[in-house]
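I have placed the structure first, in the form of structure tokens, so that the comments after it can refer back to it.
In this view, the complex is presented without one of its protein chains, the others remaining in place.
Letters A and B name the chains as they come in the text, with residue numbers starting at 1 for each one.
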Amino acid sequence: MYSLSAKQLSSLVKEGKISAVEVTRYFLKRAEAIDPSVKAFLTLFPEKALAKAHAIDEKIKQGKSVGKLAGVPVAIKDNIHIESELTTCASKFLADYKAPFSATAVRRIEEEDGILLGKTNLDEFAMGSSTETSAFFETRNPWNLSCTPGGSSGGSAAAVASRIAPLSIGSDTGGSIRQPASFCGTFGFKPTYGRISRYGLVAFGSSFDQIGPFANYAEDIALMMDVLAGHCPLDSTSIADSKEDFSASLSQGVENMTIGVPRNLLKELDPSLIDLFNNAINEYVKMGVKVVEIDIPLIKYSIPLYYILAIAEASTNLARFDGILFSKRSTKAKTLKEVYEYSKEEGFGKEVKRRILLGTYVLSAGHQDAYYKKAQKVRRLLIEDFKRIFQTCDAVVLPTVPSAAFELGAIKNPLEMYLQDIYTIFANLAGLPAISMPIGLDKNQKPFGLQISSAQMQDAKVLRLSAALEQQLKLQTCPPLFAKEFS
Amino acid sequence: MSEFNKETLRHLETLCRVKCTEEEEEMFVENIKTILDYIDRLSEVDTENVKPLYSVLEAVHLPVREDVAKEPMDRQTLLNNAPASTAGMVRVPPVI
Partner (left out) sequence: MNDWEAVIGLEIHVQLNTKSKLFSSAPNQFGHEPNVNISFADTGQPGALPVINKAAIEKAVLFGLAINAHIPEECHFDRKSYFYPDSPRNFQITQFDEPIIVGGSVAVEIDGEEKVFGIHHAHLEDDAGMLKHFSQFAGVDYNRAGVALVEIVSLPCIHTAKEAALFATEIRSIMQYIDASDCNMEEGSLRIDANVSVRKKGETTLRTKTEIKNMNSFANMELAIDAEILRQIDLYQQGKTVTSGTYRFDLATGATILMRKKETADDYRYFPEPDLPPLFLDKNWIAKLKENLPELPRERKKRYIEKLGLSHYSASLLICDKPLGDIFEKGLSQAKNPVSFCNWLTVEFIGRIKNSRKSVEEFGLDILAIASLSNMVDDKIVTGKVAKQIADLMVENPGKTPEKILEENPAFAAITDCSAIETIVDDVLKKNPESVSDFLNGKEKAFNFLVGQVMKVCQGSAPADIVRDLVRKKISS
């Protein structure tokens, strides 16, 4: 059952061939067996999941219609709210915080009869590229347990890669869905900014954040987009009229589409990875796709832009965690000043503190013009650049990350860690849809991902291109360790 | 840029209320200096006559909501997550 797609599973459930309870029990067993070594989950809800599964089976028995995700377990990154469950953001600050409402994305999953399996691990407050800054524990890469699954949505990626859940959702601010998808050999998609509601996602970089799905098959990404995308009146940055039939558009094929490849960015890659990349491009050529060479000169400023703009937004988004109203208050604090200072000292990990300080700096008096305002202007130029690029091609294709998964603890230098996002940040800066899909294994048997991105609102094009390549490559994408039954 | 030092950091700590240990301060000053040096390359880009960007989505104008009062948030939900509360209010140390 672990190798079935979510689409196949929900069809089987709807047709009565297997029950939702059976499916849920199956994946819960896998969680029990696998998660102690992968450590993808912060919380699991077996009772809640089974209760929902029972309810779905009842509906089917009574001949009532059920949703698109009927009986399919879905894991949720722990910075996205499920009402009355904990949302910890992998931080000590929110270790006891019960979400007062469900995220729109979660409600849509529930309305389509998806089964919420549990909350997955992340870098603290989504700040990181390895899930190592989680205040609770580190998640492991299912392809190599001494390596990171990437971050910040490491838990969601690992849960899907190891087939504990067919589907999961994460959040992407600078690459936090795509980079772990690449490291874990899964599909991970960040939609156009505003396509999926941010209501109920704990904000990091408000003009960068998007919720997005992880899956092992392109058709499942499309299925999730059918469920999750759409206008939300509770999010002022939500695009109106953004419902589309993504599943239907997958079959439209890619012949005569044009993809743009920024060749000069590939110079830094390891030769074996360049081979994988070129192989993928050749498959596109075989399908009748035209390839053009493009240049994105401003892409080298991605990191500076991100570490000014996203981090500035984050420094204000995290100001509310202060020990006053809903975050852990330091027991040492006697005065108001101490409540703020000691609570933040004890509640935040180092990476979070560092980013808040930096974000405060770039907004502070005397520095805002040189940093924040300058970055806002360059961001506009980057967006203009991409508008021009997408007049010459349907999509841009490049690697997701410069290399495969690194060992836990291998990267200690913050800047070196930030450079992980060098190929992914552009999509968040320009609000573009972008996917990472597996295109093979490197010489160390670790997955490597290809990134496809298109203009705003062209999410369907991205999905079509990824589905087409998936068909051509026909890869075996389950990590050997978990490609078996656990009873 | 490389003028970033411990004094600057201390000032930032006050602004954002994030208190750091001595050890963290040492480390952060170094880290942030390095990061700022990297960020400084942004000044290479010519942004003469470029308007700052306010929104990634040009198509979205600020949507408005009809002025209708709805069911408020349950007070108990608020207080359950609060570190301390008294008589329906969130309790904090006395404010001078």
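Note that in this section a contact is a pair of C-beta atoms (placed from the backbone, for glycine too) under 8 Å apart; a residue touches a chain by one contact, two chains touch by 3 or more.
Please read all numbers here as calculations on a predicted model, not as lab measurements.
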Chain not shown: contacting residue from A:K61, A:K243, A:K300 or A:R320: A:R320
Sites on subunit A contacted by the missing partner chain, in the whole complex: 80-81, 87, 89, 94, 97, 99-101, 103, 198-203, 205-207, 233-237, 312-313, 316, 319-322, 324-326, 336, 340, 360, 363-365, 368, 372
Where the missing chain touches subunit B, by residue: 15, 17, 54-55, 57, 60-70, 72-73, 75, 78-79, 86-95
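Everything that follows uses one rule, which is that only the chains that are shown with their structure count from here on.
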For the subunit B and subunit A complex, residues of the former touching the latter: 4, 8-9, 12-13, 15-21, 24, 27-28, 31-32, 34-36, 38-43, 45, 47, 50-57, 59-60, 62-63, 65, 73, 77-78, 80-84, 90, 92-95
Parts of subunit A lying in touch with subunit B, wherever the complex brings them together: 96-98, 100, 193-194, 207, 233, 236-240, 298, 300-301, 303-305, 307-308, 315, 319, 322-329, 333-336, 338-342, 344-345, 348, 350, 353-354, 356-358, 360-361, 364, 370-371, 373-381, 383, 414-415, 418, 429-431, 456
